[in-house]
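A single protein chain has been omitted from the complex, and every remaining protein chain is retained in its original position.
Now for chain A:
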Amino acid sequence: MKASKEKTKYGVLGAVVLLLGIIFMLPVFLIISNAFKPNKDILTNFIALPTSLYLDNFTEAMEIMNFWTVFRNTVLVTVSTVVIATLFSFFCAYGISHLKGKISTFFYMLFVLGQIIPFHTVMIAISVLATNAHLNNTLIGLVIFNSGFFTAFGVMTFVGFLKGIPRELEEAATLDGCGIWRTMMQVVFPLLVPTTVTVGVLFFLWSWNDFLLPSILNGDESLRTITVNLYMFKSSTSAQWNLFIAGLTLSMLPIVVIYILAQRYITSGLTSGAIK
């Protein structure tokens, strides 16, 4: 009797919370549902659900936005940044945690201190530097600078988790004739897969959503990434709600899909990142 009563209670409470969640997300749902309507329907009655599957907004928006080029740029930049920043962070953390004495502390503190430098305080210097180093109007520039920013967090996180791996394990591997590189990659690295996924997912989000760096570095239309491109798209379609909304839906879609696929890692990554 009591159990079923409790079940009802959690069912009702769950429905209430779900309703609150839907209300919270309503702005996004309204954008998506309106993206399927012709412009005149959006202006007259935007709450009504779309009556038919009207896809012209998307095809037109994709063409104006140059969507596939932009999508390709963003994927290229994000994937390269994630791979480089994650791998280099791991290498560096491994070196730091194996070095002995003051030099180890020095390097560790150097990277920890990087977390107190916000991007906004170096953006002017970066734009001057990028011009001098001919890294402006390139995709590789984004990868290099973002990897540099991200390593501060990556190194700190990896060092923290490397502390938990018993040294005896590595010593045993060495005694068995396992070389230093193989010990690092085949004995230690597999144990850090959860950390690597967490760090990688965070780097992915930061790089994918980045707006300021690409807007400072790249003026070239063919080099735009998704967020910058949407910003530019808005100024060119401000009078046409339908196109703007379709473009916005398309731009939000990849990250939402990735969230649904990697929900567990994103959640744990973000929370451990703030607490660690």
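In the analysis below, contacts are C-beta pairs under 8 Å (C-beta built on N, C-alpha and C of every residue); 3 or more make two chains touch, one makes a residue touch a chain; residues count from 1.
Methods note: contacts and distances are computed from a predicted model.
This figure omits one chain of the complex; the name its UniProt record holds, of "Multisubunit potassium/proton antiporter PhaG subunit", "Spermidine/putrescine import ATP-binding protein PotA", "Sugar ABC transporter permease" or "Molybdopterin-dependent oxidoreductase", is "Sugar ABC transporter permease". When the omitted chain is restored, the residue from A:I144, A:I165 or A:V187 that touches it is A:I144. When the omitted chain is restored, the residue from A:K5, A:K40, A:K100 or A:H134 that touches it is A:K100.
Although one chain is not drawn, its touching partners on chain A can still be listed: residues 10-11, 13-15, 17-18, 20-22, 24-25, 27-28, 30-31, 34, 42-43, 45-47, 84-85, 88-89, 91-92, 94-96, 98-100, 107, 110-112, 114-129, 144-149, 151-152, 154-155, 167, 170-171, 174, 180-181, 205, 208-212, 216, 227, 230-231, 234, 241, 244-245, 248, 251-252, 255-256, 259-260, 263, 266-267, 270-271, 274-276.
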